[in-house]
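Heads up, one of the protein chains got dropped from this complex, but the rest are sitting where they should.
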Amino acid sequence: MYNEKVMDHFMNPRNVGEIENPDGVGLVGNPVCGDVMKITIKVKDGRIEDIKFKTFGCGAAIATSSMVTELVKGKTLDEALEISNKTVAEALEGLPPQKMHCSNLAADAVHMAIKDYYEKTGKVQVAEEGIHE
Amino acid sequence: MYNEKVMDHFMNPRNVGEIENPDGVGLVGNPVCGDVMKITIKVKDGRIEDIKFKTFGCGAAIATSSMVTELVKGKTLDEALEISNKTVAEALEGLPPQKMHCSNLAADAVHMAIKDYYEKTGKVQVAEEGIHE
Amino acid sequence: MNTHSNARRLVYLDHSATTPVRAEVLAAMLPYFADKFGNPSSIHSWGREARVAVDAAREQIASAIGANPQEIIFTSGGTEADNLAIRGVAQSLKDKGNHLITSQIEHHAVLNTFQDLAKQGFKVTYVPCDEYGMIDPDDVRKAITDETILISIMHGQNEVGTIQPVEEIGKIARERNIIFHSDAVQSLGKIPVNVDAMGVDLLTISSHKIYGPKGVGALYVRKGTKIKPQVTGGIHERRLRAGTENVPGIVGFGEACRLAQQEMPEESKRLRELRDRLINGILNTIPDTVLNGHPEKRLPHNANISVKYVEGEAILLNLDLFGIGASSGSACTSGSLEPSHVLLAMKIPHETAHGSLRMTLGRSNTKEDIDYVLEVLPPIVEKLRAMSVFGN
Partner (left out) sequence: MNTHSNARRLVYLDHSATTPVRAEVLAAMLPYFADKFGNPSSIHSWGREARVAVDAAREQIASAIGANPQEIIFTSGGTEADNLAIRGVAQSLKDKGNHLITSQIEHHAVLNTFQDLAKQGFKVTYVPCDEYGMIDPDDVRKAITDETILISIMHGQNEVGTIQPVEEIGKIARERNIIFHSDAVQSLGKIPVNVDAMGVDLLTISSHKIYGPKGVGALYVRKGTKIKPQVTGGIHERRLRAGTENVPGIVGFGEACRLAQQEMPEESKRLRELRDRLINGILNTIPDTVLNGHPEKRLPHNANISVKYVEGEAILLNLDLFGIGASSGSACTSGSLEPSHVLLAMKIPHETAHGSLRMTLGRSNTKEDIDYVLEVLPPIVEKLRAMSVFGN
């Protein structure tokens, strides 16, 4: 069902956990649907210095969570905002069709954490339309 | 499908043929339905002295034709009239259910031959209701 | 069960009824009974392994008929596939129109399904055939009304072997934008079957007629064709047919398709030669015999001959004792009181229809088999004719 890359991120997820006193928190998903992701970030000099995830969900949900943390870690906030759910799925070399919908929310969670950071710090957010695509 | 007794009468039918100048002829069946039997009899002293059949039909039709000739040969006309299609089927130790209807006409043919004999000779027929049961 | 008391060899000549599963097919199936036994819907390795096998078979079958794998819907056989096609279209398009077209010479799986729909209020036109069992595309064209939603005309006729002009009918259907279904159960593996060349939207095929296992068939459903599923339940076969997949059966069907396609050119030539030897042998040695069906446009393995003055079942029983298995369109073997509807549609008289003998050849048959039949049959006919009411 899942390819090797997905299975690798599922079995050996990167950046699991929760950052204490995070600069931003993103929580997406819905327990009814079976997938909930929480992303916590530490921001320094406009870059994502640290990122951790916690996910309740299926293989795809966990793998995309893990992958997105790898993709955005060290990136500027603007760069991170450009990473979409599609980018994540592509970085995982594809997800099964029935998984594209429900489990592929990881980029949304990162965007939300960045938004949360902007709101908390009162910093101006450059491109609102980058938040959710 | 057919039991051994039926197969024996089918493969080695008794009294096949046609009596020349018969005392009675019975012809039953219908080519549309796929079974036609012709019985010819020779009568002497109120008994069926000789009997022959010709049949266009399936295994059951041929076997019942053969069996009925065995059953009535040498019998009095009254005795012969008492032999029904059911008697013939029983003497054959049973026919497949779907064959009880169409192919089991042999006794009818004998009865018709006897009727024909009565009509030809003008002899009184004792029990009309015996003819067809 | 009476044995072949008179048999000097066993000659199976009823390949249109069913065929033995060939060794390669059984070998392909065997791992899927006990070893790779998973349910393709399961996500664990047992399930995934079964899914891979089903998908591979789907590709083999699609490739044999020029279709895409996603257009293949597995069913329990040809009968179910015919039902799914016909009921599925009628029910899904009933708001567009209520007229259906088929022919008088379809298999009962098609015919009885139309008759059932007729009882439910659909109007059905049964186009006739000529004396060779051939349908005239023009009759189909003329039958079309503004209400017509489905045309179903078979490819190779199962009793008399006549190959129907489906390509032309497909063109007519396409011109008029009407869904076209064809039953190719008998033609698959015998003559080329290609969904695009035939112009069909729906095509029925069955495994056990091509040396695959019984209990598996498929309906080709051209992309975009709307049909209402007839068996509902879990999510299988693109929601068009529910039920746990018959994995070994499907694997066997796939392999049978692959082999049939590969061997068809040579095998069909071989069968045609044997069949012609059989037909000519009978027509030349037994008087009052006639070939039923088209002399040339005919499935390569089908010989259907009427033996006048005798009844089919009586011949079959005699042949059986000699170890020869064949079939007949007589009433006694049709399960009804009427002889074959196909022979009657061809205007063959009842008596002659009752005496029809269908011999359908297959992989195991040899020249020696044919010669054996040609040796055994004449005395059987002679004997039965001697006791027949007709003919002398």
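By letter and in written order, the chains are A, B and C; residue numbering begins at 1 in each of them.
Keep this in mind: contacts are C-beta pairs under 8 Å (C-beta built on N, C-alpha and C of every residue); 3 or more make two chains touch, one makes a residue touch a chain.
Remember, it's a predicted structure, so these values are computed and weren't measured experimentally.
Screening C:116, C:168, C:273 or C:288 against the full complex identifies C:116 as the residue touching the chain left out. For chain C, the residues in touch with the chain missing from this view are 1-4, 12, 14, 17-23, 26, 33-35, 37-39, 41-49, 52, 75-80, 82-83, 107-110, 112-113, 115-116, 206, 208, 213-216, 230-235, 242-249, 313, 316-317, 319-320, 323-327, 333, 335. By the touch criterion stated above, the residues of chain A touching the omitted chain are 2, 4, 7, 10-11, 13, 16-17, 27, 31-38, 53-62, 98-99, 101-103.
Here is the rule we use: only the chains that are shown with their structure count from here on.
Across the assembly, the mean Cα position most removed from that of chain C is the one of A.
By number of C-beta pairs in contact, chains B-C lead all other pairings. If you average the Cα atoms of chain A and of chain C, the two centres end up 57 Å apart. The centroid of the Cα atoms in chain B and the matching centroid in chain C are 40 Å apart.
Chain C has no residue in contact with two or more other chains. Shown for chain B are the residues that touch two or more other chains, of which there are none.
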